[in-house]
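For reference, the structure is listed below as structure tokens.
What follows is part of the complex, with its chains left where they were.
Think of it as A, B, C and D in the order they're written, each chain with its own count starting at 1.
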């Protein structure tokens, strides 16, 4: 129930408790950092994959805005070298390599340190990945846990010069990245929404034990989403109120739009959560209804036949009619057997009539017809 | 369970994640924009349907207040042309064509951008529709997803000059539209309230599987309402506190009244929600009661007849009385069979007495009588 | 389940959605306004029932404080005439005739407009009635939906000059009216509290289907109370903080006492609500216990007699002992029948012993003894 | 379920609704006021029981600090005389004789009026008693509903001069009284905590109907405690922030400690409440488990023996083998009876095997072993 990049690692800390703050203990299983750079200005775009951190220095100075992206957090020295080059504080770097942070915004001197969580869903397993972003004058550095992300559209916009991204500064780039992270929540929420509706129909049609299990998983996923999104909203809000010289007045108008999106995400998550919690009740009452129906069938059959069987048993007794005139004279009556049948049919019919009046016979059927 | 203008689309976003902000990707299935204009002043009213956006220019200048209404968001160029004519910001226009926004108020330069959600209910399906309103000096532009709305009474008031609407400015018109949107919630809430009472009686009378399903649907509808109304209240409140020169002191007194109405709507929604959540408990305990009753009947019948059948079974055994004097001498007794009957009646009567003392016989009946 | 002056009307609005604000559409079924006046000063009291609104003018000027009370909201012209005489704003008057308002305090120029809800309970049906109060310099105008109210003690105090009411101004009169409204909640809450305790004992003694229904009604009543009381508290608090020249410093000390009372009412309502929601659990577990007990009886009886019946059935078979020495030789044994009985008693006894050890026999009884 | 000094009276008001504020309608069943005085200074202590209020005057002036304690609120004239002597406001005195107040602090001119609730528990019945405290320069007046309180340790400290109570002023005395009231909550909370643990074990061992009833009572008691403690915390906090000249800076440090204690009490109450609400679930699932087990036993027995009994029934039929060779030839077979037995054992064994595989046989046992 766990996976390499998924749910559980978000609860893990790798540094031993009590280690000095700022200690960089990278996860030995984490991928080796792969560094890629996009530098751009209104006129031109330079894109490059870098092996050695020192290559960066030249690249950064060549263009108005540079975006350094690091995929993989598996090598402490590389990360430290990078951190020193861009003036990244040691405590912030510690947060980068412990990828279980809640979204947040922190100011370190002249830089803004932004943590957000990207979301992905494969094979019905929801997982989150931390993206750490450092925003400085003329550059943005992002760290991700694994290769592969939801930022490709942003890179396309830079390459093709769509929108105003090439004209704007590093603050707008940071906004564009955050916005892409938030936007990636929507398709997943729609997926979950569709599953919710499937589950609803399943409960109406043929609920089974698997249904509970799916509701439970959905609940956990929404819980994970919730824990991820709320801090994200706070972080974007903090950014909006940030009075840093890094954030231009214009970018903040766009951030307001991004903030709006986080609120929409929260709205959807909370809505899904409310519906999901209603589903459990819906399921339980559905099961309870079916149980009731089963019990009714049993009761009707048993209540009709148990007395009849008793009467049949009586006339199966062997009291000797010859020993005494009082011993089962019915057995020798001319109409004994036909009277027995009349008795049976009368008792059975009366009981059926009583059940119908109690609504046990028609009730179940009507419920079926209406309920479906 | 979904419909073309209804619940689900409110969760859909049509722009691909990561697209540049302000991108106008209109929904290909959305209706083509139909533009109608009402210009009015204290003296006169001009009403016209416009094919070409450029016709508007003359119309707007002819009257103190002009209301341009656009039904359908299916054509980007038309919308963009309109936006440019009235100085509408690109980000705001993006919100217009993505009709899944929460109600809100935003200031763009000299204009106020107001988003609200209209509600409608047909064939027991609740749906919401976004109305986007731009309030400028001397004009109001509204965008709706589909033709047909709840604003006809406002148009009537303009045409007939009822109330002070013709005397007032564009801010009062915006208030009147908002107020009409809020007022349209009341009849629907009353409908839901009546359904709630029907459900309550249904549970008391003949709860069936369809009842759960209806409670569940009601819960979802109220959830949708709640998600729609709370932001509406916040938006009206924001408008109330807005210190724009667009909003006259007098209109704000009327807005206070409108704000009062949103609070009443919320009050009713929350009240309905509380009652609905109590209904599920009510239903479950009702089902549980019925199950209990069914079980009692089964137990009474089975408990009485099972021992009797056993005894009848004994005297149906074929132990040979001739092989030994100890073998079932009862069968040849003179009073064997009558004694058997006395035994049967005694056992049955005793058990019935015990059940009555336990309250299993009278209990059910009394409960019935009282409960209904 | 509805009544003419009761619960449901509080959800109804009579004005068509979208009508111009301030429209006075009175309910055609509402009683015709009956106007009564009490004018008083330290020295004297004048009490009169008025047919024509114009008679009021003289009365008002004759005494330091005048209280005009209107019972019934069924005639718009009368109300409008009155409103004009006392400078009542049109929006406020609209709120008066739509008697579904939440309690609130609004300032209109030099007047305070206070809305509160009075409560009454007849034949176990809880209902609320709106009282609208206008406080001006030297006069108080109150509007009620129906004749009959909880303000008689205030009138008595004016007539008999008890307390300081005759010495004080119109603000103290307004306080006295509000205080009487709040005080009328207490006896009803005590009634509900007693019902709660009755229900508790009923669940312990003989819970039946009617119990659920009563719990459900109680829940709804408390919900209604809650919705009524919270705004009342806010309104009194708003009045307390009001910096109007109408409210003397001294009256505000008394208002603090009144505010204290609203808090006590809320406290009791919330307490009752908490207990009521616990009651449902209590009831369900009680039912569940009884079901368990019923099931145990069934199981004990069935489990003992079903095997016995089987064995009796065996010796009722007709395998022909004469056809083969292997065919049921037991039937011809000398001690066949006695051995059968020994077997029966042994099996029955063993099962009883097992049940006792499982606590199924003693358990039920002990539970009974302790639980009651 | 009610008692003379206990729970229910806290919901009762004795003044008729609408009576003028400040009316003193004492409860005719309340005890007659018994007045006792302790005057003290660093050097000496004077203790006296007083019959006539006028005796007090001399006593108060003899010592730096005087504590007048009144047990019983049954005589209005005595109380009024006392109130006048110590400058107690009429509204405050009204609150004193209506002993259903929430804890609060109010300033009346130069005096502080503090209301708190003392708690006691006898015979498993929790009850609260109001203590009203007036703090003035050099004196403290306390009113209690009944003789007997939790303040004896404070009196001891005054008598023996332990701590700094004799050196400090009347504010410290007020603090000491409040602190004693708060401290008295702890032993009762510990008692309830122990009951909680007993209940937990009871549910694990032998839950019965009495268990639900005890959980329910515990819930109500904790609800009462909660309603009592939260206002107490607010009151102590208000005292802490009070900028009265009556409260010395030093006493406020001690009040902070007392405030800490109220928070601990709340913490314990909320903790107990959380555990109690979990208990109900625990109990219900426990009962549900047992029901399940009972059902399994019934099903196993019935499912095995019902088919066997049917087969035995077949060979008990009387089809005449002599009438036709097709009529029950088995009865005359040589191995008919032994084959029947083999059939029986095979069917029974197969069913048992199936049940074991379904985990119905081992499951119950294992659960038992683990669960306990």
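We take it that a residue touches a chain if its C-beta (ideal position, glycine included) is under 8 Å from a C-beta of that chain, and two chains touch if they have at least 3 such contacts.
From a predicted model like this one, the values you see are computed outputs, not experimental measurements.
**Q** Shown here are 4 copies; how many are in the complete complex?
**A** Every protein chain is the same sequence, and the full complex holds 5 of them.
In this text, only the chains that are shown with their structure count from here on.
**Q** Listed by label, which chains are in contact with subunit B and with subunit D?
**A** For subunit B paired with subunit D, the chains in contact with each are C, in label order.
**Q** In degrees and to the nearest 5, what turn takes the CA positions of subunit A onto those of subunit B?
**A** The C-alpha superposition of subunit A onto subunit B needs 70 degrees.
**Q** Can you check whether subunit C and subunit D touch via the same residue numbers (shared by over half) or via different ones?
**A** Comparing the two copies, subunit C and subunit D contact each other through largely different residue numbers, since under half are shared.
**Q** Nearest whole angstrom, what separates the Cα centre of subunit A from the Cα centre of subunit D?
**A** 40
**Q** If I count partner chains per residue in subunit D, which residues reach a count of at least 2?
**A** Those would be 316.
**Q** Can the chain contact pattern be summarised as a line, a ring, a star, a complete graph, or none of these (other)?
**A** Its topology is that of a line.
**Q** Could you list each pair of chains that touch one another?
**A** After working through each pair, the chains in contact turn out to be A-B, B-C, C-D.
**Q** Looking at the complex, which residues from subunit C come into contact with subunit B?
**A** It is residues 1-2, 8, 11-13, 16-23, 91, 94-95, 100-102, 104, 106, 206, 208-210, 212-213, 216, 219-220, 223, 227, 280, 283-284, 287-288, 290-291, 294-295, 297-298, 301-302, 305-306, 308-309, 312-313, 315-318, 321, 328, 330-338, 340 of subunit C that touch subunit B.
**Q** Which residues of subunit B touch subunit C in their complex?
**A** Listed in rising order, the residues of subunit B that touch subunit C are 150-154, 156-157, 162-165, 176, 179-180, 183-184, 186-187, 189-190, 193, 197, 200-201, 204, 253-254, 256-257, 260, 263-264, 267-268, 271, 274-275, 278, 281-282, 284-286, 288-289, 291-292, 295-296, 298-299, 302-303, 306-307, 309-310, 313-314, 316-320, 323-324, 326-328, 359-360, 363, 366-368, 370-371.
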